[in-house]
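Everything below concerns the one structure shown next.
Of the protein chains in this complex, one is absent; all others appear in place.
Naming follows writing order (A and B), and every chain is counted from residue 1.
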Amino acid sequence: MTNAIGTTLWQVKTLADRTTGAMPDSPWLAIGYILLGVVAVGALVAGLGLVLIYAERKIAAHFQCRLGPMRVGWHGIFQTVADTLKLLLKEDVIPERADKLLHLMAPFLSLLATVMVLVVIPYSPVLQIADVNIGVLYVSAVGGFGILGILVAGWSSNNKWSMLGAMRAGAQIISYEISVTIALLTVVLFAGTLQLSQIVLSQAEGWWIWRAHGIGLVAFLIFLIASVAEINRTPFDIAEGESELTGGFHTEYSGMRFAFFFLSEFVNMFVAAAVTATLFLGGWMPFHIGSFQAFNSIMDLIPPAIWFAGKTGFLIFVIMWFRWTFPRMRVDQLMKLEWKILLPIGLVNLAAASIAVLFNLYFFPRH
Amino acid sequence: MTIRPITLADRIAAGQKVESLLSTQEYFVNMGPQHPSTHGVLRLLVRLDGETVREVIPVVGYVHRGIEKMGEYLTYRKFIHLSDRLDYLSAITNNWVVAMAVEKAAGIEINDRIQTIRTLCAELQRIQSHQLWWGVFGMDLGAFTAFLYGFRDREVVTDIFEETTGARLTMNYIQPGGVMFDIHPDFVKNVKKFLAYFKPKLEEYETLVSGNVIVQARLRGVGILSPGAAVSIGTTGPVLRASGVAHDLRKSEAYGVYGKVQFDIPVGVKGDCWDRYWVRIEEMRQSIRIIEQLIDSIPEGKHMTIKPTAKIKLPEGLYYNQMETARGILGALIVSDGGEKPYRIHLRSPNFNNLWSVTAMAPGLRIADLVAILSSIDVVVPDIDR
Partner (left out) sequence: MNEIGSTEQAVRKEEARRAGAPGTVLSPAEKRHGFIGGVFSGLLSLVQGMAVTLGYFLRPSTVVTRQYPENRATLKMYERFRSLLTMPHDQDGCHNCTACGICQTACPNASIKVVSGKDAAGKKILKNYIWRMDACTFCNACVQACPFSAITMTGGFESAVYDRRLLSYSLNRYAGPSASALKKIADPAERRKMMEPCLAYSGQVLPGETPPIAGGE
């Protein structure tokens, strides 16, 4: 199926669509689809954990002129499995006067927020679990849930260091959500819709990062920096700043529940990269240049899922690159960066974006 | 004296200026003895108001091994191997301090070759110590990669030491009367190779850490130590020089062959963490300069002027010798009663005074600044506790 200028258009069909389609005829099939979705998300989280943790260790090692895990399996590919087994067998320690219920609950809150965003990301035209028509708003709102896990963990540990880490994280995440949202709004203005799959489709003639005369690039940079701050990674990892606060908010966690925090950090990284890729790099949309049909058709040969994986993988590499190069910022410098630098630039960018949309000022204007 | 948090009411009663009317409660937090960034087993009792540090109380003594007491039962040659274990990152310089004290007191003559070798080793040790400091500094600030780069480059110097002295950390190399082994035939070649390898790496250090805007923001203006405070606390070494006091024993009491080489002393202007950082990086450059001047012209001669089993007896009296290690002025005081073993041997530790400058610098700053300050002072705790 092609559109008016000859670019191939994909038919988007999500798991939710299939469920609603099957519901009137055979409710059991619908339930089967729902269960398939649940299993898929679980498998994705587990798989991401395995792959990303190993990738982080290997990439960190090669940045640092060393080799990383080499013993468990060929070049250490089963290292994460070994670590998971070890963590499962560890004693689960709850501090003496800690708030037991909150202490038990906190890791799951962290993971919950991440998983809820995983559900709406378009991985490919046919690989999306739910396509909410307020997609961007949903991502922004639910993504902000993650702060609860950190705050609860810090409070319930009955440890001053954990409290410090949690309070810092709270201030940091709430502030950076503003910049994230403003950069998000830029893309919403360009695409004209909040729905994630439609945003991807709107980039059929070119990705928003380059299609909008630098406004997209600035928005991309702001979004990337603010997302890295949202997921508490260096240079913004004051919440768990190892060399200062030992473990920050997760000092008092051990065993599998620590593994959950660890896992949720990595899945968060994937989510941040995936959302950035969806909004600015076209998601599963291949690299098209306007109406050069020949070029576009060559790009279409590569399946959309591979495009998505490649873009997300590249962004994950960039996020890891940041971690292993930069020192961390002090908490007030972090706040200053957000309120005095990113926010003004973001607002000016938003104003410029509205002018660009009003006068159709970007490459390959929409008709 | 009971330690209890000072409340807002106390401060108003004492007539202090109060920043806000919000009645916050101060609390105590323990940094260490087990902490990733206290550079040794050090306990810091920190009184905090939110994130602001009000007071820092260092508690030392966790690594006390009784080195000075053990010295009373050992002859002078046997004591040298214990001096390695004080500030183990400048082990060879520690050996030199004690050996030179013994030589001056007993009147043992040493030749130029020995002096040149000792100076070369001391400067190599200074570079090695600063490489480790740089790596740990990056790690404390959060740039973990810097740690590995520093250690990777440090390995080259460690290998040079291993080849000549036989040990990597506690060399026991500089003995009263000379050095334990003559330098290895490959020593000169390897040192030159190291210099050629390290000079571009130093530029890389600047790009990776010094020029980084985050590092600049974290270090500039943080932890200012005025020259008066620095001198009155008794800080020495890079901490003192960064505060603007141009005092370096290598210039004022030139020992070894320092009097014959050209080099500059890096001096800071403001006395903040950035100046302490910059002074050490520049010291590495100056050490490279000194080594380059000495490496090609090591005079001939014997490497030891007395026999290893010769008895060394110091005449009765008080003897003191001090020297500039990588961290400051290390001094050896020997009280002799005329015998083979000292009556009392005391070592003036540079890190002890340097650590106490934290109490002057930290109040009013944040926890992250406290970590940066500790790192910029470059404390090695076993030197304090001996």
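The rule we apply is simple: a residue touches a chain if its C-beta (ideal position, glycine included) is under 8 Å from a C-beta of that chain, and two chains touch if they have at least 3 such contacts.
Fair warning: this is a prediction, and the values are worked out from it, not measured in the lab.
The chain not shown here is touched by just one of A:Trp10, A:Phe63 or A:Phe78, and that residue is A:Phe63. Across the entire complex, the residue among B:Arg54, B:His81, B:Lys192 or B:Lys313 in touch with the chain not shown is B:His81.
When the missing chain is restored to the complex, the residue among B:Val279, B:Leu294 or B:Val380 that touches it is B:Val279. The chain not displayed touches chain A at residues 59, 62-67, 70, 321-322, 324-326, 341, 345. Hidden from this view is one chain, which touches chain B at 74, 77-82, 145, 152, 155, 159, 162-167, 170, 172, 180-181, 184, 204, 207-209, 211-214, 216, 220-221, 224, 226-227, 229, 242, 244, 246, 251, 263-271, 274-275, 278-279, 282, 308-309, 360-361, 363-364.
Throughout what follows, only the chains that are shown with their structure count from here on.
As a whole-number value, the distance joining the C-alpha centres of chain A and chain B reads 45 Å. Of all residues in chain B, those touching chain A in their complex are 27, 29, 35-37, 51, 138-145, 148-149, 152, 208-209, 212, 214-215, 217-218, 366-369, 371. Of all the residues in chain A, the ones that touch chain B in their complex are 60, 63-66, 160-161, 164, 168, 234-235, 237-238, 241-246, 324-333.
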